[in-house]
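Note that one protein chain of the assembly has been removed; the remaining protein chains are unaltered in position.
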Amino acid sequence: MHVEVTKHDFEPKIVAFVCTWCTYAGADLAGTSRMQYPPNVRVLKFPCTGRIDPVFILRAFQKGADGVLVSGCHPGDCHYMAGNFHARRRFAAFRALLDFVGVDLNRLQFSWVSAAEGGKWVDVVTELTERVRTMGPMPEFKELEHEEQWSGAINTPELKEAYDSIG
Amino acid sequence: MNAKANKNQVTCIEPDYYQAITEAIRKEAVKILKDETVVGVVGYLPGRRKGTASPALVTTVEEAEKLIFSPACVNNLSVYLTKAKKGVLKQGKVGIVAKGCDMRALAGLMTESQLQREDLFIIGVVCPGVYGFGVERTGTLTEANIARKCRECTVHMPEGADVAAGTHAELADLTPEEAQEMARIEAMPQAERWAFWKEHFSRCIRCMACRQVCPFCYCEQCLCDKNRPQAVESSPRPAGNMAWHLVRAMHLAGRCGGCAECERVCPMDIPLNLLNRRMAQELKELYDFEAGLTPVDKGPLNEYKENDDQSFIK
Partner (left out) sequence: MPQIITEQNLRNLIDLLVKEAKLVVGPKLSGSVVLYEPLTAGSDLTLDALPRRSSKELFFPICEDILSYKRENGAMKVNDVDRSKFPEAVLIGAPPCDAGSPAILDAVMSWDYKDEFYLERRRKSTIVGIACTKGDDACFCRAVGLAPDAEAGSDLFLTPLKDGSYACNAVTEKGQALVAAHQNLFSEGAGAEPKPFVDQAVAKLNLVKIKKWLEEHFEDPLWEKIADICVGCGACAFICPACHCFDINDEGSTDDGVRRKHWDACGFAKFTNHASGHNPRDVQNKRYRNRIMHKFKYYDDKFGKTLCTGCGRCIRACPVGIDIAEILETINSKQD
């Protein structure tokens, strides 16, 4: 089997936080079924979506992710009965917060993918990857990583700008 | 605007009003200390500087006779009843002076099993409002010096308190500055919103005053103090600051009582209550939850319904 690889100018980094019981198994099914999906996604396995703290998402963006996927069991299928119900509320709130501080929610995807849905996993990952690819790299959090308070910076950007304008 | 509220609305609240509350608080505090209903009373004492006040943990009748209430009594005293301040007060039933906004915090702490109602004697204050930050402290409360949170206060009456000090008075026709600011931010293009918060958070010095005064930040180990593993950088740089404030807002979602202490104490003037307010608004829209004066069984993020909205989930 040979699939043609398209070269792109920009390969987004996608981090996927998934639960071990459903989505991880679903992704595994996609793999064992030899389905193709973008290799941009880095999968991190958690016991449950209820264990996925919003701070993980922040951390992923800070450390270079251009898009984040959170995925777990369908409502009612949680291995721990209600972990995904709690996660659903938490992430609904977290999305509002991110939106309020100016983060583009198109970079953050939530999905329910069961162990039997290898095909859905492929669809979700492909769609998110392509969407983020058209959006380009996510600059906000990455730029912040390199910013210093003026006193700690050896050369402050503000001053540099002033010097440049003087010529 | 309802007729009942109109009747009591005036353009300034004179020192007399606060003096009457002061008298009522003193009387009540002395009584409950004398008859040993409580082991101590958390209230306010005047500060050295004109128009200032400090929280006070009062255990004797003599001290109780010096308690005050004035527009300078800005603190939410419920923080002294939490685990974070454990050991400061003797074991036993405690009296506390509480404004409406502080009572929401008490209710929240009861919801979270941090406090028991029967361990408290609440001296509720019928509060017309307190001073904002950096305003003229004349003793009279006016539109010019009232705190931003008080402009939209809905809990002037401390319902559910053991006793209430004060009658009812509130300032008329206050502009809802915070609501206007919320609307302004929401209307900004996304990049502008990011720039707005980035500028504010970059100024943060991580003094943690926002955390320390918050009645709900009672965790014995704050996630943001941990370094193995490290979730949020502890260094005061723009990256860690942004993460800290987002984590803080998230951890308070569905719990915050809206006392806006975090915003008041920020030495860098970061409008932190806007974040809390945005979260409260969202939880109201999605789950019809509002922080109130009575404890509930569970907060909105500690419960769920099977048919909760999931339109954002694929």
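When the chains are written out, they are named A and B in that same order, and each has its own residue count from 1.
In this section, a residue touches a chain if its C-beta (ideal position, glycine included) is under 8 Å from a C-beta of that chain, and two chains touch if they have at least 3 such contacts.
Everything numeric here is computed off the predicted structure, so don't read it as measured data.
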(request) Give the residue, chosen from B:D119, B:E159 or B:E199, that touches the chain omitted from the document. (result) B:E199
(message) With the missing chain put back, one of B:Y80, B:F216 or B:Y304 would touch it. Which one?
(response) B:Y80
(request) Out of B:V39, B:V135, B:L174 or B:M208, point to the residue that touches the absent chain in the complete complex. (result) B:M208
(request) Write the list of chain A residues that the hidden chain touches. (result) 148-152, 154-156, 158-159, 161-163, 166
(request) Quickly run down the residues of chain B that touch the omitted chain. (result) 47-50, 52-57, 75, 79-80, 84-85, 87-88, 199-200, 203, 205-209, 211-213, 225, 227, 230, 233-237, 261, 264-265, 267-269
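Keep this in mind: only the chains that are shown with their structure count from here on.
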(message) Quick check: how many Å separate the C-alpha centres of chain A and chain B?
(response) 35
(request) Flag every residue of chain A that touches chain B in the complex, lowest number first. (result) 53-55, 58-59, 62, 75-76, 82, 85-86, 88-105, 109-112, 124, 140-141, 144-145, 147-149, 152
(request) Flag every residue of chain B that touches chain A in the complex, lowest number first. (result) 185-186, 188, 190-198, 202, 223, 231-232, 236-239, 242-243, 246-247, 249-250, 253-254, 275, 278-279, 282-283, 286-287, 300-302, 304-306, 308-310, 312-314
